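Notes to accompany the following structure.
The complex appears here minus one protein chain, its other protein chains still in place.
For chain A:
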Amino acid sequence: MTDITAGSVAIIARILMVWALGAAPAVPCVEAAEPVPALVSIAAGAFRHRPAGEYLRAGFPDDAPRVAIGIDHPFEIMRDQVSAQAYDACVAAGACGPRFGAAGQAEALPATGVSFADAQDYARWLSDGTGMIWRLPTDAEWAYAAGSRFADDGLGAKTDSANPAQRWLLEYDSVAAGAADRDPVLRPAGGFGANENGINDLAGNVWEWTSTCYSRTRASAAGEVESVTENCGVRVLEGRHRAYVTFFIQDAKGGGCSLGAPPAYLGFRLVRDPARPSPFARLRAWLGA
């Protein structure tokens, strides 16, 4: 989907991101100090997916086309969202920053009030503590693992390109419908049930950070991609509906703009890459290359 220039830009942006976050990979610890969370294995395969980001067709916002995406390697994903107890151990170790609104929260609840940067810190700390490679899933990996719990954000309606308001109204109603039955009370792991893969609490009331950067794709009327602009300062969250949130935000309730329904809580789960790789491979994994 991306041309070479945009791809390079993306990689450079990721390098800058990693550098900015101080995420230079450390040498894995020899001893596994941290327990390994329960995991669900996801087989390699392929599926059709509507990529995250904004899509302009002939200058007007439109649904991005669903495309075939290959999941080339199997991966393992945490069965549960990272818990408050697990995240706060990282805080206690001095490797993660404090969560937003954590005071008095039960340990069994999911860790909420965490930014993308916090999630990255936690992944690095857990990787160091277990000698394994932990990272956030990409948006496509999340959707692939989430299966029926993934909320496709295509509006599926042919809107009049001369009237941008039609799409704004459709989007507004679509997000409002998802927010209508929102339960603000956090639930312990499993509280929102498992999907067909045995992964708990997808699309409950905790949105999950992915490693995918916000992007804007410009395509011709025929759908040929003309340019892709990526902004890795904003990352994709998945949950009841897709959300785009700036990497240092821990609580999006107030909303980043005046419209739409923001995610109720920000949390995450990690994936573990299959083998214990060399430091070089770790670097590559961090860079998403």
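One rule holds for everything that comes next: a residue touches a chain if its C-beta (ideal position, glycine included) is under 8 Å from a C-beta of that chain, and two chains touch if they have at least 3 such contacts; residues count from 1.
Everything below uses one rule, namely that contacts and distances are computed from a predicted model.
Asks: Looking at what's absent rather than what's present, what does UniProt name the missing chain, "Ubiquinone biosynthesis protein UbiU", "Copper-containing nitrite reductase", "Heme exporter protein A" or "Amino acid ABC transporter membrane protein (PAAT family)"?
Replies: In UniProt, the chain excluded from the picture bears the name "Copper-containing nitrite reductase".
Asks: Just one of A:92, A:162 or A:222 touches the chain that is missing; which is it?
Replies: Of the candidates A:92, A:162 or A:222, A:162 is in touch with the missing chain.
Asks: Since one chain isn't shown, list which residues of chain A touch it in the complete complex.
Replies: Listed in rising order, the touching residues are 56, 59-60, 101, 103-104, 162-166, 168-169, 172-173, 175-177, 179-180, 182, 184-185, 216, 218, 226-227, 229, 253-255, 258-259, 261, 264.
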